[in-house]
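Supplied in structure tokens, the structure appears directly below.
Partial view: only certain chains, each at its native spot in the assembly.
Labels A and B are assigned to the chains in the order they are written; within every chain, residues are numbered from 1.
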């Protein structure tokens, strides 16, 4: 019988562009190895309210499709019509974060994440030009 | 070495309006303190199929934007055209719950939730005038 391990780490990114999608699978794998957790769960959370996390296939066209789909349903160009229209005009970025989701939970078995063959973990930032932080929390044994 | 703590509590709300978004961060904080969990995870789940949970910035305009965006993609006014058109005509409320999501998981470190500076936990109810229950489950040590 082993004790419960609780391990927290952060990833910090700063992007130039307004909207960026970045594959962070290898970053999360390194943190899992560092934690030495063999059985448990990993929570990958975007700590900024204009950022999100999702899991899908890593294909360049699909990343473009994802951004274009979000732009179709939540256009940045309509900003003056949003009520949350402060100096940063970032209402669409907040709504895109809601549409994609704040976090993903991935289970861990025998020291490895339970991901499908094509599944990759992505960080989506809808409001660039500032340092952004993700929290990686692992519990297990 | 400590034993695993498993703690469950409920929040119950009843709203007058058809659609309500409520900040429940302080309610969840109080339940976390009561659980005495220092390291672990909290799952905040909406137990009604016309309710949802999400995490974003607490700004009045943004709350309005969130409801208006959902109404744009899932209009309540189109109810007669939905197939799930029972006596309550609540098909849009069910679809809005799917769009926002049933639950949020938040990790806990040193007795505090790992939330970003502006992150607040919200309960969204799309079909008011009945008692609604949320389940708060905490595991850890």
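The rule is simple: a residue touches a chain if its C-beta (ideal position, glycine included) is under 8 Å from a C-beta of that chain, and two chains touch if they have at least 3 such contacts.
This is a predicted model, so every value here is computed, not measured.
Because every chain is the same sequence, the assembly can be counted simply: 2 are drawn, and the full complex in the file has 3 copies.
Basically, only the chains that are shown with their structure count from here on.
Chain A and chain B, compared by their mean Cα positions, are separated by 20 Å.
For chain B in complex with chain A, the touching residues are 1-2, 4, 39-41, 54-57, 59-62, 64-66, 68-69, 73, 99-101, 104-107, 109, 114-119, 139-141. Only residues 3-4, 6, 8, 41, 43, 45-49, 73-74, 82-86, 91, 94-95, 97-99, 101-103, 105, 133, 135, 137, 139 of chain A touch chain B when the two sit together in their complex.
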